[in-house]
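Missing here is one protein chain; the remaining ones are kept as they sit in the complex.
To keep things simple, chains are lettered A, B and C as they appear, and every chain counts its residues starting from 1.
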Amino acid sequence: MFAALTSANPHVDFLAISPEIALIATVMVVLIADMILPERSAWQTSRIASIGVLVSLAWVAVIAFRDPIAPMFGGSYAIDDYALVLKGFFLVATYVTILLSVDYIAEGDYYQGEFYFLLLCSVLGMTVMASARDLITLFVALETISIPTYVLAGYRKHDRRSNEGAIKYYLIGAISSAVMLYGMSMIFGLTGETNLAAISAKIGTLPDSKVLALGVFLSLLGFAFKVSAVPFHWWAPDTYEGAPTPVTAFLSVASKAGGFVAMLNIVFFGFGLQPSLWWLIIWVGAALSMTLGNLSALRQTNIVRMLAYSSVAQGGFMLVPFAAFGLAQSHGDAAVARGAMRSVIVYLLVYGAMNLGAFACIIAVARRTQSGEISSFSGLFQHSPVITVMMTIFLASLAGIPPFAGWFAKFTMFQSIIEAGGGWGVTLGVVAGVNSVIAAYYYLNVVRSMWFRPAADDARPVQVTGALGASLAVCVGLVMVVGVYPSFFGDMAEAAAKVLG
Amino acid sequence: MMLNQFLLLSAFLFGTGIYGVITRKHTVLVLASIELMLVAVNINLVAFGATLNNAVGQVFALFVLAIAAAEVGVGLAIVLLIYRNLRSANPDDVNVLKG
Amino acid sequence: MATGFDAWVLTLTTFTPIVGLALVLLIPKVEEELIKIVTLATTVLTLGFALYVLYYFDYDHTAKLQFEVKKTWIEVINSNYHIGVDGISLPMLVLSAFVTVLCVIYSWNHFPEPHNVKAFLALILLLEVGMNGTFIAQDLILFFIFFEIVLLPMYFMIGVWGGPNREYASIKFFLFTLFGSALMLLAFLAIYFKTGINTFDIPDLIAADKSRITHGVQLIIFGGMFLGFAIKVPMFPFHTWLPDAHTEAPTVGSVLLAAILLKLGTYGFIRIALPILPEAAKSWAPWIGLLAVIGIIYGALGCLAQTDMKRLIAFSSVAHMGYVMLGISSLTAFGINAAVFGMVAHGLITGMLFFIAGSVQHTFHTREMSRLGGLLTQAPKMGWILGFCSMASLGLPGLAGFWGEFPAILSVFQPADGLNVAVFRTYMVIAAIGTVLAAGYLLWMLQKVAFGTPKDEWKDHHIHDVGTAEWIAWLPMLVLILVLGVVPGLMFKTTDDAVKTIVKAFPSTQTAPVKSHEPQAEHGDDAGTEHSEGDGTDHAPAESEHSGG
Partner (left out) sequence: MKHYWFLDNAWLIPLIPAISYFVILLFGKRFGERAAWIGLASIGSAWVLACGTVVQWISHVNASEHGGEPGGEHGAVETIRAFGRSIKLAAEGASAGGEGHASFVANPIIHSTTWFQNNGFKLDVGIHIDGLAVMMLFVVTTISLLVHFYSTEYLKGDRRFNHYFAALSLFSASMLFLVVASNTLQLLVGWELVGLCSFMLIGHWWEEKPNSNAALKAFLTTRTGDIGLLAGVIMTFFVVQRYTGTGSFDITQVNQAAIGLSLDGNSKSLLFWCAAALLLAIIGKSGQFPLHTWLPDAMAGPTPVSALIHAATMVVAGVYLGARVYPIFHEGLNIGDGGINLMAAVGGATLLVGAGLAFVQNDIKKVLAYSTISQLGYMVMGLGVGAWSAAIFHLFTHAFFKANLFLGAGSVSHSGAHHSFDMKNDMGGLRKFMPKTFATFMIGTAALIGVPLTAGFFSKDEILATASANEYTFFKYVGLLGAVMTAAYMTRCVYLTFFGEYRGGHADHGDAHDSHAAHTADGDDHGHDHGHAASNDHGHDANGGPHESNFPILGPLYFLSFMSIFAGWIFAPMLHHIFHWEIFEKFPLWVDPHVGSRGFPILEHPEFAWIDPILATAAGVVGVTLAYLFYWRKAYGQNITERNGALGAGKKLLVNKYYLDVLYTDVIVGATKGPIAQAAYWVNQNVIDNVLRYTGKGAAGAAKFVYKYIDQKGVDGIYNGSAAGTSALGGLSSKLQTGRLQYYALLVLFLLSAVAFAVVITN
């Protein structure tokens, strides 16, 4: 077995990993720049970081136009459409996060260079995650994503809430990693493989084994933490509230997406042929996440906490296609499998755009009100109509109301589960449907504050800085364009899902 | 090979780790307990690798070791931070955030 | 497929308001006149496109989709940008474009608080996109999108410019509709997969063979659609959002809500639910009919209990839409024709009533009927218009309301084959009783508001009668109410063939004659009836199943 590694041609296609290389280079440059730049020019690191991300993105685009590339490193690292789409997504999300952060970080009492360094490290992990087709790579990528975010979550060093959020996030993350690894070790033990494709090939032939079941279960459990699925979501509201808002945005979008991609990889590429081991777990997880997430969100008065619970619920929606995949695999329907993967990817992309947008609005508004309470949004429409309309668009999109992108995400989610069909499928579909109505209520609650309520005493308009404005523009643009022309994301996701064959 | 014995040992360590995570009063001890869990994982990996005559197990274990070290490093930093702010390293005291 | 300008005109009809919307957003808030003008120009232009469609529509082939365009839209889900109009959608499309223009005109000097002309008109324009789009969509997803687009603008209209209880009303409106449409979407998806042809194309789905879907599944799918549409209509147990929404909404919002938005639901039934799932429709029909007649009586009773003029009109919508749904539930071409007519008539008449209620409130700052009175003395024109519309609303022949009501009642005397005749005839009688109640509440309203002498508190007020903007906005509607009442053929001619294709799935109940024919030799110039020309069915025994009276 060791021979397999040694005998592999050590030739490495550097172009194929050029995005990662670009990121690593940027990480270096940022670190060095931070050391040599004077304090007042520290904001320049953000510019470097964003350029690096864009360069990396450009490489992704370049690769996308190349011929297909065979999996590298003994099949553990794939550069296919799936990986490229997700890499692109991570990079754009990171770019937007940087835009969000520039003023926030510069204005607060933060170390700027390190901030972008950590952010870039994390996104490096994400790009690797997109390509990871091996348990080891997957694990490494996951940790690369996570470890910098532990630090980022506690970035407001003197704020106890931030500390608290960070330690919770860290401990939960570390424990979940351990649990996940324990599960992976069992899978490795039973299949003798770490490569997901190889695992997939073997796993279907294995006899029903309690150990295998435990292994699959434990590794899924690890991901459940990462994606903050109920009942492993407790850390999320606390951590989100404690962390600096741009970090929260990053955590709730990119980091969560990292978890989902890891899950996609392991479920779709690894466990696909043993659906009976896991579909019910995911079904229950999805239903619980949607329902409990939404119900909890109803009670929130703090908008970040509300969005935290909302992201738990949105995670639930994203789990639905996994359940659909499991259900469909039981009848061995390949089209459904593709549809399910497509729908997860579409959901991730759309969710990223709208959630980042919502956070951008929150950051913009909070810069003036210094508050995260929903009531602080009262009467926003009267003095800051533009930001209000934008926030409304993002919230409506989160609620899944056409013509904003959210509807398409919800739609593909419904589509996957209805396509899987059967009593279980339809039931989950109906649960999701009812939940989307509940969700609308709390999103509209914010809308109501902004539009219908009288303004607070100081009715100064909200000032939007250039970077924030740019991030808003990107998000609004995506949400609107995808809303009316969903093929934009749909085709990407479709191409990505083709890797399932 | 005595695979089962190794697995039992691993399970015992994992259980101990979980117990420690739950009961320890000091965050550093909690971190140590997590390390214990990771050790259990490593034993598993190595044992399986040896049984299957597959070096990947050992490779995996090395990765786990390396990353666990980094993780603990970050963890300790956070604990230190909290200790500075709270003069306490008791996880119980971390309860400002409450909905 | 249409070519040239014809291929674009429907798209223009739908999306011109978007252009106007963009322009309006670019104009500074303080330039109110300019905003109004731009909005008006946009809606008039839109109406112009709609009229182009109306004019160049081929009335000899109303069943055929015209100005049809089919372009790839969302390939991954096989959803296309498929638009077109047939005889059913055409009147609704024109009505929508038409009413919007009038609403803009009416708004000219009737802006509810908190004013904000720019936002208000922008929302109207956005609303128009959704309304027009729904009526041209020939793809379920496209339909769904447009169906949903109207939600937000109306939500804001109620919530921002509404009455004291506006927050409750707006969220209620929103959540009700959203709930319905979520289930409707699930039903759409189910039909997509279950037919096995994986398409959202409405004509294709109608043509598709549904035999592989079991009856039970069809029933469930229809149920999903039913919920979505019935909430929008709204039918009896789902109607509670309506009075609140109407009562709180600003005048223009109420008008648009009554005139167009409610029609989206009934239109959905006719366009989608019935033709795609005829078998299920047949099983559901008695229940739809039941809810419809309950709605008729219940809405009327609700009206009688009101003291608020606008709320009364709102409840009357429940009753009137009951007639529309009753016509649909008969599953006969006759009934569905009546339903389409009823939709347009109700749009015009109730829209007008809401306009008047709005002006009354604008003038008197109250809608409490006990505080009003003597409108005919103080503002005789408005009073007479109110009388005219009340008469139209209670179904006076010669005005539009009658042609939605009477044929609907007629159609249920003999519903489509396979439906229980006795049950539907009971509905007929109940619906007929509803007409008396309708006369009751409308005349009582008229008496309280228009008759009598002005109350003391208004005695010394100078009351403005109908103003210029109001005349311009109202006159076309009043004329249309009259014209459609006198020449209902205008509508029936348009809808007839299209409706016939829809009910093709329901074998029509043409009773074989008892006697072959009684030649009408006596009066040759009577256009007379078509006789079955001695085709063997002549002496067939009369069907026994219809012998009940």
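By definition in this document, contacts are C-beta pairs under 8 Å (C-beta built on N, C-alpha and C of every residue); 3 or more make two chains touch, one makes a residue touch a chain.
This is a predicted model, so every value here is computed, not measured.
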From A:82, A:139 or A:232, residue that would touch the chain that is not displayed: A:232
Candidate in contact with the missing chain, chosen from C:1, C:22, C:429 or C:475: C:429
Touching the absent chain when the full complex is considered, from A:214, A:273, A:430 or A:481: A:214
Options C:52, C:193 or C:451, residue touching the unrepresented chain: C:451
Hidden-chain contact residue, picked from the options C:16, C:96, C:247 or C:414: C:414
Candidates C:219, C:439 or C:472 - the one touching the absent chain: C:439
For subunit C, residues in touch with the removed chain: 172, 176, 237, 239-240, 243, 298, 301-306, 332-334, 337-338, 374, 376-377, 391, 396-398, 402, 406-407, 409-410, 413-414, 428-429, 432-433, 435-437, 439-440, 443-444, 447, 450-453, 487-493, 496, 499-500, 508, 510-518, 520, 522-523, 525-532, 537, 542, 546-549
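Definition applied: only the chains that are shown with their structure count from here on.
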Subunit B and subunit A - chains in contact with each: none
For subunit A paired with subunit B, centre-to-centre distance based on mean C-alpha positions, whole Å: 26
Inter-chain centre distance, subunit A versus subunit C - centres from mean C-alpha coordinates, in Å: 44
Where subunit B and subunit C are represented by their mean Cα positions, the distance between them in whole Å: 66
Parts of subunit B lying in touch with subunit A, wherever the complex brings them together: 10, 14, 17, 21, 27, 30-31, 34, 37-38, 40-41, 44-45, 47-49, 51-57, 59-60, 63-64, 67, 70-71, 74-75, 77-79, 81-82, 85-86, 91, 94-97, 99
Interfacial residue positions of subunit A with respect to subunit C in the complex: 342, 381-382, 385, 392, 396, 399, 401-403, 407-408, 411-412, 414-415, 418-419, 421, 426, 429-430, 433-434, 436-437, 440-441, 444, 448, 451-452, 485-487, 490-491, 493-494
Touching residues on subunit C, where the partner in the complex is subunit A: 29, 72-77, 114, 119, 141, 144-146, 148-149, 151-152, 155-156, 159-160, 166-167, 170-171, 174-175, 178-179, 182-183, 185-186, 189-190, 192-193
